[in-house]
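A protein chain is absent from this complex, but the other protein chains hold their places.
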Amino acid sequence: MQIGMIGLGRMGANMARRLLRDGHHCIVSDRSPQAVQALAQDKADAAGSPAELVKKLARPRAVWLMVPAAVVDEAIADLVPHLEAGDILIDGGNSYYVDDIRRAKALAATQIDYVDVGTSGGVWGLERGYCMMIGGPQAAVERLDPVFRTLAPGPGDIARTAGRETLAGTAEMGYLHCGPSGAGHFVKMVHNGIEYGLMAAYAEGLSILRAADIGTKESEADAETTPLRDPDLYRYSLNLADITELWRRGSVISSWLLDLTAAALVEDPSLARFAGRVSDSGEGRWTIRAAIDEAVPAPVLSAALYARFSSRGEAEFENKLMSAMRYEFGGHLEKPAGKQ
Amino acid sequence: MQIGMIGLGRMGANMARRLLRDGHHCIVSDRSPQAVQALAQDKADAAGSPAELVKKLARPRAVWLMVPAAVVDEAIADLVPHLEAGDILIDGGNSYYVDDIRRAKALAATQIDYVDVGTSGGVWGLERGYCMMIGGPQAAVERLDPVFRTLAPGPGDIARTAGRETLAGTAEMGYLHCGPSGAGHFVKMVHNGIEYGLMAAYAEGLSILRAADIGTKESEADAETTPLRDPDLYRYSLNLADITELWRRGSVISSWLLDLTAAALVEDPSLARFAGRVSDSGEGRWTIRAAIDEAVPAPVLSAALYARFSSRGEAEFENKLMSAMRYEFGGHLEKPAGKQ
Amino acid sequence: MQIGMIGLGRMGANMARRLLRDGHHCIVSDRSPQAVQALAQDKADAAGSPAELVKKLARPRAVWLMVPAAVVDEAIADLVPHLEAGDILIDGGNSYYVDDIRRAKALAATQIDYVDVGTSGGVWGLERGYCMMIGGPQAAVERLDPVFRTLAPGPGDIARTAGRETLAGTAEMGYLHCGPSGAGHFVKMVHNGIEYGLMAAYAEGLSILRAADIGTKESEADAETTPLRDPDLYRYSLNLADITELWRRGSVISSWLLDLTAAALVEDPSLARFAGRVSDSGEGRWTIRAAIDEAVPAPVLSAALYARFSSRGEAEFENKLMSAMRYEFGGHLEKPAGKQ
Partner (left out) sequence: MQIGMIGLGRMGANMARRLLRDGHHCIVSDRSPQAVQALAQDKADAAGSPAELVKKLARPRAVWLMVPAAVVDEAIADLVPHLEAGDILIDGGNSYYVDDIRRAKALAATQIDYVDVGTSGGVWGLERGYCMMIGGPQAAVERLDPVFRTLAPGPGDIARTAGRETLAGTAEMGYLHCGPSGAGHFVKMVHNGIEYGLMAAYAEGLSILRAADIGTKESEADAETTPLRDPDLYRYSLNLADITELWRRGSVISSWLLDLTAAALVEDPSLARFAGRVSDSGEGRWTIRAAIDEAVPAPVLSAALYARFSSRGEAEFENKLMSAMRYEFGGHLEKPAGKQ
């Protein structure tokens, strides 16, 4: 079918390409003329502006926004004057679902249908397909089905879940209408919250393996330091690249994140190119906010989020406070860096 | 090759079967004659006792113990008088690696080689193969290679990790000699520690999705209860079976544990057959102990372990203490069950 | 000075009494005539309604609201038509500071000053005084100084902090103008967030002491249960009432919460009157929300909040999910209650 794609960054450009490959008609637009030009070489129909893009689309239109969450409202404000009742506006970025609810309500008066799509798959989506979590009005979502079908991974060679044989629905195709406006981004938000937890679980475990040689290292004895009681229990020099590779086969913890970790470790076991400042892009935070509103305990997902904050130095004042208290009650001075 | 298997429970019996299918000669023994008989029907060579099993094996022997961790020492004590220098004793159960180190040291005088194998795969191993993490002397591990090769999943149709093309080793086959005695169970221990973290991450996230309808429920207003500020943000009735199925395709959080979760939820979305008392079998605890000895932060894995403790009622006295404090400073009485 | 007090529950009634004792003129009102009557016997000036209360106050008026957070907006809406420019409206309850900001902005047009006061002290405040965290316009807060001075504990016999000798301000009196509208409840919110953390820290530690006799109890050996490796290390039967009393003197962890805990344990070491369903009244949740907005790691305060959620059964579905996964991959059945 015909669709407009606004925003040709990493994600948007590849989604347009995947649509083009499958024969859809894509009209594309981006602030960067180079990005538009690149897609035009892949047979996309280039538009010089969102307004021009709208003009090129036949009614009822479908326009897919793939822009940073911070500029979605602005992009919508630019577009709406050009759209009409019956058109569909899709936000495929990382919006907070609360904004979806607000936008859908605001657009209701115009009879423009707002569809929110949480998309997972990252830079691999072009080839693997995009896992899509969709919220919005039933009819609009159904009208977009050809687009979702193309973008989604499809069943692939993934084994069918026992008990699914007689069930209908698109979940096995890799896309799902989750509920009314915001449901798509709500599910995507929690998806990312889980992602943070999974990543931290692997990171902690692998770090425990890495430090399994601590008994071979000298340590000093003073009143401030706990000596390792049983150094003989920590004399292993473990190969993390091999172990993560191993776990990919037959273990209970095999996963796509593990696949990626094995790849990163085989490339450089020391991960020297990374400083360890881990970003968080919103969904992890919003997941905890939802957990708290719902009174659902989320200690693991929270700990994972806080680890990211701490990785960026955000615990510094807390740590100074603890050192200050130790100094006050015990006269303890901090040890210099480099000493445990 | 020829191997003795002692312990024909869930795991041991299936491992023997997988070995038999691939043409190995298995002599089997178990406390339960029925278990031995069942294997004998699958062409195993039945032994009435560990002693008899040893007699049936040609030298140098290889005996695989697949018994509960709590009885491994006893089983070894029974066996050792019948074994000789050059024989190999394998502990394939869930031993604490600290015991491996002790046992290997104790057996060194007898020149019996002790090999520890941490095994993942659960009830699926018969078909999928077992992921094996191996510790012990190089020569003994190499002699057992045919056994490991059969038990392991092999490369299967899992995509090769980029950068692995030129690397040797068995990790891609699903088994790995990780290091000296105890290394196998050390790696398996941390594997399970990670497993706890992954499971809790999914469980938390899915529970947040499940409670996304909390805004549709009435709540009362009193000084003790926080009213939900924005009930309109929590009016989603989400289908967890469909969502977990969806995530299996193309999402960043696809994994084998997710596959299993999708299967459990399609069978019964309410999971009514479970009471929610989650066991922990040791490895999770030992992982945290190692993390602390190594001074490696493990907040996620710890939180996952504590969630299991709490699920079994182990936080009860803590909770009573907190209620008692609230009563003392604020006169707050506990609310009856059923009220939030 | 003259002040109106609306809301004569546990907190409001005692605050009015403390003001009356110190010679202030209090006009009081409450939905319950009995509550008003009780205060009238303590020399308060009874008003039959908020409107009547306002009439009795000389201009410029000061009205203190001490009602549940959920009904503050309603109470303000009732009052405002009777108030005039220059009057002060004080919310002394547990409002979310976000509401303070909104209310102050809304009242700005009327030139009624809105002052938010977070109050700590609980049922002990009548005698000990109330610790007050205050937000709002400087002039209004200054006009209320006589009221704050009376309600606050004053310096008492608490040792002066070294370095405070030359500093001005009211902090040593037990009340503080923290900043503009909302600052009072913001600081009180975090105060309660800390309170949750402190309470949980004591509760966890005391529970570890209580279980120090676990080595004297029998346990079973099976593949599902980790046997306690060193029962000889856990044969202590510790007296928690004595230990908490002990810690009140000279230890680093002495505190008022510890005083209360010691009192609760001396009354009944088993705390049998409590079921362990711990309420949370909002501030703990909002504290975490602020931490996340600010990217400040708060793992301890979060864990304390989640422990309360779990104490009320809110982790049940998470636990069922983990049991379901264990069943799927390992065939593990849950153990019946009563077994560890």
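In this document, chain identifiers A, B and C correspond to the written order of the chains, with residue numbering beginning at 1 in each.
Rule of thumb we're sticking to: contacts are C-beta pairs under 8 Å (C-beta built on N, C-alpha and C of every residue); 3 or more make two chains touch, one makes a residue touch a chain.
A quick note: this is a predicted structure, and the numbers were derived from the prediction, not measured.
> Counting the whole assembly, list the visible chains that the omitted chain makes contact with.
Looking at the complete complex, the unshown chain comes into contact with A, B, C.
> Could you tell me which of A:83, A:133 or A:303 touches the chain that is not displayed?
The missing chain is touched by A:303.
> Quick one: say which of C:51, C:85, C:139 or C:252 touches the chain that got left out.
Hidden-chain contact among the options goes to C:252.
> Applying the definition given at the start, please give the residues of chain C touching the unseen chain.
Counting over the whole complex, chain C touches the hidden chain at residues 97-98, 101, 120-122, 125, 128-131, 133, 152-159, 161-164, 167, 169, 171-176, 178-180, 182-183, 186-187, 190-191, 193-198, 200-202, 204-209, 211-212, 214, 228-230, 232-239, 242-243, 245-259, 262-263, 266-267, 287, 290-291, 293-301, 303-304, 306-307, 340.
> Need a quick check: the contact residues on chain B for the chain that isn't drawn.
Per the touch rule, chain B residues meeting the hidden chain are 252, 285, 288-289, 292-293, 295-299, 302-303, 305-307, 309-310, 312, 314-315, 318, 329.
> Mind listing the chain A residues that contact the chain we can't see here?
Spelled out for chain A, the touching residues are 9-10, 68-71, 94, 96, 122-124, 199-200, 202-204, 206-207, 210, 221-227, 229, 256-257, 260-261, 263-265, 271, 274-282, 285, 299, 303, 307-308, 310-313, 315-332, 334-335, 337, 340.
Heads up, the rule we're going with is that only the chains that are shown with their structure count from here on.
> Based on mean C-alpha positions, I'd like to know which chain lies farthest from chain B.
Using the mean of the C-alpha atoms as each chain's centre, the farthest one from chain B is C.
> For chain B and chain C, what's the span in angstrom between their mean Cα positions?
Measuring from centre to centre gives 43 Å for this pair.
> Using mean CA coordinates as chain centres, what's the chain A-chain C distance in Å?
37
> Could you work out how far the Cα centre of chain A sits from that of chain B, in whole Å?
That gives a centre separation of 28 Å.
> For chain B, jot down the residues that touch at least 2 other chains.
122, 200, 202, 204, 206-207, 229, 256-257, 263, 299, 303, 307, 340
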